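Excluded from the complex is one protein chain; the other protein chains are retained at their positions.
Chain IDs A, B and C follow the sequence of writing; residue 1 opens each chain.
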């Protein structure tokens, strides 16, 4: 029951956050510029929208896999989940800022890209903490992981955390490179199993 | 469990997207123009609101029918569902843009209507991909469809995809014709069974 | 299952709509006017917020009672429910417009109050249609109502529809009277059982 409501609440937050991404698509309305020009000027918003939509969506998918394997919800997990959601909810802000500054002044564009990657790094670290918490006591999981299971998962999470750090650093060279790294990671997390091989296998079996 | 959370998350996204449609109803507040004049000027927003509200609502109904018949959720389906939601979430943007430009400069109105129909076409194609995915392997459905069941369903989906293409093309002649086609399709999908005769029948039986 | 998802979707729409009411509370930020003055100027927004919050909340409660008694969900009910939600989602718009014009020019205030009451009338009529649909075929309800049960329920619904009509008419005399009628009806619906005596009794028993 506790877990069901935590998941329902998290689902709601993910759903609202992913939908708020679209608020940044809006154009200014009839005026000096034609609609075609306005849409053309806003192309960074459309790229950023697609990338962030899949990032939030995939994080939601992985959130679901991760919690599918968790058996016990305590105060620490509630706190860590809030921490994760705090970064998820900030993604529309990071996305809109990145889109607004991507074609603006150079140092602004660098900072906007670093901010965007930093928000994702925050979400990634929170995710890793939830996973780490879940494996520290075998009673916390439906199917306790063996050391052999934990190692590659920790490696993958660690890789993610490091890649987002790289994306932050790279932002000060090229905001586009940051966006490319983030998009590549979204694709990777989409097509690879990230969180928990056992849980994922069990899900496939259960459907 | 996987499917339950996918449905819960999708329900949330549909619910937020359909509610955000109403943000575009707002008038500017007391000023030079009377409220009556402001409401009068905004009439395209009210037409667009009603049409889009029923489109999102009916797509939600059909999403529910479609997933009611699906037994297995894998990564491909999660991705296709995210693709669908990405277009659903963009509908308030398309609706607001259409409403803002419908009575504006001619070429802007044409482009706004084409953009609106293109977003719906994107949702329609995603929907068709989900259906196609679900029938390619009989184990993916609670009640595998026979060839006789699949053919009319594919025809209906194909018709939808073609009609939205027509709506895009027609936008460059008359934005109103686009809106009329879209409204007519909403009515059709409302009163006809679209997605899955077996699932629908089963639903009626189950209530 | 059909009903569970209809309820989940409706819950989501009600939850987003009730939360969007708060967007209208915002003040303009530091500027020429002090915060105290700005909050003072916005007092109609706070009155309208409280009234509309309870109206949406109570409608949600009654929606829940009404659907608790319904056994079969068909396309007609899905359509009627969308119709209801279309008006619910418009309530934040009606509320913000009423609040903005309540202390403005007289004819604008009258129109804003009429618009507000008209949106509520639309929700009330949709609600009555859902109830009427549910009693027309006894198989649609878990506990078919007897004629003795239906008559007072229809009377109550009819009274609601008529009172909202009165509220619309009264708007052209005094917007305050409209708001008072609406607030009184919210209180009435809060403390009286409206929708379905049997379902309500069953709920009390089930808890």
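One rule holds in what follows: a residue touches a chain if its C-beta (ideal position, glycine included) is under 8 Å from a C-beta of that chain, and two chains touch if they have at least 3 such contacts.
What you see is a predicted model; the values in this text were computed from it and never measured.
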Checklist entry - Of A:93, A:133 or A:188, which residue touches the hidden chain? => result A:93
Next on the checklist: Tell me which of A:15, A:35 or A:167 is the one touching the absent chain.
Outcome noted: A:15
Checklist outcome for this item: Where chain A meets the chain that is not shown, the residues are 1-3, 5, 8-9, 11-13, 15-17, 20, 71-75, 78-79, 82, 85-86, 89-90, 92-93, 96-97, 100-101, 104-105, 107-108, 111-112, 115
Checklist entry - Which chain C residues touch the hidden chain? => result 7-8, 11-12, 14-16, 18-23, 25-27, 29-30, 34-36, 39, 49-50, 53-54, 57-58, 60-61, 64, 68, 190-191, 203-204, 206-207
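Simple rule for what comes next: only the chains that are shown with their structure count from here on.
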Checklist entry - What rotation angle superposes the Cα atoms of chain B onto chain C, in degrees to the nearest 5? => result 90
Checklist entry - So, what's the distance in Å between the C-alpha centres of chain C and chain B? => result 26
Item to check | Centre-of-Cα separation between chain C and chain A, whole angstrom | outcome: 37
Checklist outcome for this item: Contacts with two or more other chains occur in chain A at residues 12, 15-16
